[in-house]
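Excluded from the complex is one protein chain; the other protein chains are retained at their positions.
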Amino acid sequence: MATKVKEIVDAAAPTNGSPLISNDKLKQLYATMIKCRTLEERARVLFKQSKFTGNYYAAVGQEAAAVGTAIDLRVEDTIGPSHRDFITGFIKGAPLDKMFCHLFARENSPDKGRSSPAHFGYAPLNVITPASTIAAQLNIATGVALANKMKKNDNIAVAYSGDGSTSLGFWHEALNFAGVHDLPIVFVCQNNLWAESVNLQFQTKVPDISVKAAAYGFPGITVDGNDVVAVYRVAQEAIARARRGQGPTLIECKTYRWYGHSEIDPAKYRDPEEVERWKAKDPIAGMERYLMGKGLFSAEWKQGIVDGFNKELDAAIEIAEQSALPQGVEALDHVYSFSIRERVLEPKVYEPEY
Amino acid sequence: MATKVKEIVDAAAPTNGSPLISNDKLKQLYATMIKCRTLEERARVLFKQSKFTGNYYAAVGQEAAAVGTAIDLRVEDTIGPSHRDFITGFIKGAPLDKMFCHLFARENSPDKGRSSPAHFGYAPLNVITPASTIAAQLNIATGVALANKMKKNDNIAVAYSGDGSTSLGFWHEALNFAGVHDLPIVFVCQNNLWAESVNLQFQTKVPDISVKAAAYGFPGITVDGNDVVAVYRVAQEAIARARRGQGPTLIECKTYRWYGHSEIDPAKYRDPEEVERWKAKDPIAGMERYLMGKGLFSAEWKQGIVDGFNKELDAAIEIAEQSALPQGVEALDHVYSFSIRERVLEPKVYEPEY
Amino acid sequence: MALVTYISAITEALREEMRRDERVFIIGEDVGVEGGVFKATKGLYEEFGAERVIDSPLAEGVIVSAAIGAAMAGLKPVPEIQFSDFITPAMDALTQQAAKLRYRSGGTQTCPLTLRVCYGGGVGGGLYHSQTNTTWFAHEPGLVVVAPGTVADAKGMLKAAIRQDDPVIYFEHKKLYRSIKEDLPDGDDFVTDLFKAAVRREGKDLTLVTYGWTLQLSLQAAEKMHAETGAEIEVVDLRVLNPLDKDTFLESLAKTGRMLIVHEDHKTLGIGAEIAAIAAEQAFDCLDAPIVRLTAPDVPAIPFSAPLEKFYLPSVEKIVDAATKLLNY
Partner (left out) sequence: MALVTYISAITEALREEMRRDERVFIIGEDVGVEGGVFKATKGLYEEFGAERVIDSPLAEGVIVSAAIGAAMAGLKPVPEIQFSDFITPAMDALTQQAAKLRYRSGGTQTCPLTLRVCYGGGVGGGLYHSQTNTTWFAHEPGLVVVAPGTVADAKGMLKAAIRQDDPVIYFEHKKLYRSIKEDLPDGDDFVTDLFKAAVRREGKDLTLVTYGWTLQLSLQAAEKMHAETGAEIEVVDLRVLNPLDKDTFLESLAKTGRMLIVHEDHKTLGIGAEIAAIAAEQAFDCLDAPIVRLTAPDVPAIPFSAPLEKFYLPSVEKIVDAATKLLNY
């Protein structure tokens, strides 16, 4: 059932009955990718400057996979991000100041400074606040999809995971359940060949993760994850299937992370040549060439996007820097629907009554 | 990669280079099946007579799957049984008196009366004492297979599970790991269409469990699990592959349990017609016809086996009935490699020293 | 008023809440067509259909996780774990997801669900059909853990749990299912406070703290001792294991000066450890005697063979014994 879409095809030519991709959409795909890149490169600089600490996992090099799958989601659709999917929140529309308040662990971040930098959630847009447990978000997103099906609406869920995540039982349980109930969900697996220092060959015997969908009775498709047009088209079909109530799809995006696993990982376990080979397949440069070919690209246009976005970033970072850190005692909040402050801070002492 | 062996083929005709099955082996397969049936039907009577209590899960109707896969294992090979695989211990050669002492939870059972009736383990023959957690035995057997590979011997492991077990993450993790390391293990999935009251269609979207092997990069094969010759041949190939260091195989045996999930389950969730249809496919009657066709069967021969075996059963049951129950205090033993009796029975009391 | 068993109180609570609120649904192994292996969900599949009474695949992790997601999306899931012994595949979903979602999202995302878990021994279930395992969850802030010990609570606490805006684990003791009956008021507004322990029997000589099946044993032991010696034992039913209602048992201790804790779980880090530690910290001056725990011994689980199980489990005799010694201290 696994099929492959591997070459950049002419996006204008409709396949499988999917409609033409408009020029505006093509430009939006590019613009969003370059914003994601700019956002994360800025975050990396801020990390190096110790403006924030903790774990951050950049998706630089993988933007096509995130943008192509998340760009057209509705507010009501749910995203279940993994650790490397900070940018999916941005793509879905989260305000930049919220995102930087989060990175800087400020009191006014959506999670009030509780979660790690990489774990950005945003309730107003139905972005699930991630936990670290790999693959757990797939199961939770599956539950959201179950609720959408029960509510008979056509909202969907998109859940992200990496190649490494496919080894965990949770991954399997989610896909199996979604398959049994034909749930409106799209599983996006970003196969970047590495799980920290572990190469795919020690993760699983199969080179194409999409074949695993066969075990669950729904389509699995491998797509060049650095080709945003291909990813977008495949995603559109999967999303449409899900909205029509025809069940899940597993999309494997073959891609590559440019940097270490997190900002403190020099990634010496990788052959520098492999890194160079993949950098040459930069999804942004590829899309630039593609747009150029269609006369949709100019250096000024690009510069305009980058400059404008950098200003937005400056403003957001400024807000985050000005924002206060939480008070220590707030650590006691949001444990339950009721407060436990009093119980912890003022334990009663009992005297004999008799 | 999943292939199917569904019809009874002439066992004498070698396929895929596997050798002829001797007449003696054919007769042994039959004799072992009928012994398994006799053993379990006796156990069921004893249960109804309240000679023992607890959970017992009869494999009546599924004998071909167990016998065909376990009959030729060596002492050094390991079996990882699930809850419905009491008879695999017998097939591997466990003494009947040990098995009944176990059912009767006597002091001299291999586990000294600790485990449930269905959970028979036997260290001298490398039968892993089961836990209830579904699919856990697959992972442990996988570890044994890893050890065998590391020790560079050609012993293998055979791990049993049911259709229901395939939904659990543990099932997936075991098969994936075995695939990555080409481990010497055979996974036997007895697909009897039901997991307690849950039909296969609510368990997984795919009708053939063997297709799931594709996710792990090794062969999966569906075989008529009520055809002991077919099962035996498929198992022989899988076992030989494993011994040669060529990695795991998933064998799906399509079969059916005749009775309830356990002895207290009337199994009203099943259509009586379905039950009758499957009873008509009785693996023992089928093999009887097959042997008859080859002139290897006679009613006297069969009666001789049954009578002889019933005597063995009588003797074993007698031993078990005569055997003592454990002393209560033995509940404190075998927690660690050292005794904790003293620590529990005689806690010290401290007085002030100052 | 009607005389009902513990298990039919559960069924009734589920039915009433499902009728009352269409967001409530059930998911678990064998809960649908079969009505549950103990028949706790009997009749609900027939009344509410396969959409609201879902026979799940054999995967506790996804049973709980799907419930978490559905709860985030506004439904009110009541997942079931068939035996507490099989809760391990859901360990991540419970402790890392459900318990921490509200906290990690700064209160912006929540998953109010009610997980029913059948637990406990004494029915010859052996190692893997008798476990308690409440400690794993009582130790996790963010989870509410309750364990009703009476028929009224079986009903009222389940209904309250379903309406509660937090993830609740509801531990139901399988030996209680059909062994106790109570008269219950009819009507669907029978909801109990989830967060308060209860004094089930008043007394001035000794505070006995317990929950679940051992509540029944403890009450019998208290009656027996009263009949034989006139001793007045106050029996406190914990009801909620997380967050603990300390005040009820500490107030009782302030009155009696002596505390005996009884539970079926083994000793080390059973809930009794926390009760004793709280008492030794917050009511030290009330103590006239050592705080005694009568529990199962520290072995891996309830062994199958009858004499082993008997040795393992608390009993009325063992309770009388321990209480008598403590009274004579």
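The first chain written gets the first letter, and so on, giving A, B and C; residue counts start at 1 in each chain.
Please note the rule applied: contacts are C-beta pairs under 8 Å (C-beta built on N, C-alpha and C of every residue); 3 or more make two chains touch, one makes a residue touch a chain.
In this text, all values refer to a predicted model and were calculated from it rather than measured experimentally.
**Student:** For the unseen chain, which displayed partners does it touch in the full complex?
**Tutor:** Hidden chain contacts in the full assembly come out as A, B, C.
**Student:** For the chain left out of this view, which of C:116, C:129, C:200 or C:266 touches it?
**Tutor:** Only one of C:116, C:129, C:200 or C:266 touches the chain omitted from view, namely C:266.
**Student:** One chain is left out of this view; which of C:5, C:179 or C:282 touches it in the full complex?
**Tutor:** C:282
**Student:** Which residue from A:86, A:122, A:170 or A:187 sits in contact with the chain not drawn here?
**Tutor:** Only one listed residue reaches the unshown chain, and that is A:170.
**Student:** Just to verify: which one of A:32, A:88 or A:115 makes contact with the chain not shown?
**Tutor:** Of these options, the touching residue for the absent chain is A:115.
**Student:** Just checking the interface: what residues of subunit C touch the absent partner chain?
**Tutor:** Residues of subunit C in touch with the missing chain: 85, 88-89, 91-92, 95-96, 99-100, 103-104, 127-128, 135-136, 138-142, 242-244, 266, 268-277, 279-282, 284, 287, 289-293, 298-301, 303.
**Student:** Hey, which subunit B residues sit against the chain that's not shown?
**Tutor:** 78, 109-115, 119, 121, 123, 128-129, 131-133, 136, 139-148, 150-151, 157, 169-170, 173-174, 176-177, 180, 333-337, 340, 343, 347-354
**Student:** If the missing chain were put back, which residues of subunit A would it touch?
**Tutor:** Here the touching residues of subunit A are 53-55, 105-107, 113-117, 119, 131-134, 164-165, 167-170, 195-198, 202-204, 269, 325-332, 335, 340, 344.
Quick note on the criterion: only the chains that are shown with their structure count from here on.
**Student:** Between subunit A and subunit C, tell me the centre distance in angstrom, where each centre is the average of that chain's C-alpha atoms.
**Tutor:** So the centroids are 39 Å from each other.
**Student:** Between subunit B and subunit C, what's the gap in Å when you average each chain's C-alpha atoms?
**Tutor:** Inter-chain centre distance comes to 36 Å.
**Student:** Two or more other chains touching the same residue: where does that happen in subunit B?
**Tutor:** As it turns out, subunit B has residues touching two or more other chains at 167-170, 202-204.
**Student:** Can you list the residues of subunit C that touch 2 or more other chains?
**Tutor:** Residues 56-57, 59, 61-62, 89 of subunit C each touch two or more of the other chains.
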